[in-house]
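Excluded from the complex is one protein chain; the other protein chains are retained at their positions.
Here is subunit A:
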Amino acid sequence: MILLTHNMLASPMKEASKQLHLKIECEEKVEKEQEYNADFLNRMIERIDWNSFCAAAQSLDVGNGLPESKEQVDSSNEEQMKKIHHALMEVDVVKGSLVCTETGRKFPIAAGIPNMLLNQDEL
C-alpha cells in the first residue's frame, strides 16, 4: 500500500466518522522507483488530504522536507516535487496495520494488501 492509496481510506467501523484517516503502524516497507510525472503529481496533490498525507509520511520516516500545507507546494521546485512524489508513490507498506483511531480496531496489511473486512459481529 502506497500513501496515495492510504489517503483514500477511512475506517469501515460503523462507530467511526468516516472522515478521519487511518494511522499506519508499519512493520515493513519497501521503496521502489516509480516514473515521475509532474502533471500527474500536480493533479494528485490537488485531490489528496494534505494533513493526512504529511502525518502518514512522518510515520514512515519520509516526511522530511514536505511542505506543511498545499499552499506551500511550489510546482516549479523540482527537488520539493520529487520528495512529494517519493513519499506519495514510492514507499510501499508491505506489512503492518492500519489503525482506526476512534475504536482502536486494527486492520492488518499483509503482502502489501490491507484487509479492510469487518468480522460478522462488527457488521
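General remarks:
Simple rule for what comes next: a residue touches a chain if its C-beta (ideal position, glycine included) is under 8 Å from a C-beta of that chain, and two chains touch if they have at least 3 such contacts; residues count from 1.
One rule holds in what follows: contacts and distances are computed from a predicted model.
Think of the chain that is not pictured: of "TFIID and SAGA subunit", "Methyltransferase small domain-containing protein", "Bardet-Biedl syndrome 12 protein" or "pyruvate dehydrogenase (acetyl-transferring)", UniProt labels it "Methyltransferase small domain-containing protein".
Across the entire complex, the residue among A:26, A:54, A:99 or A:116 in touch with the chain not shown is A:116. Of the residues in subunit A, those that touch the hidden partner chain are 1-2, 4-5, 8-12, 18-19, 21, 32, 34, 37, 40, 43-44, 46-47, 107, 111-118.
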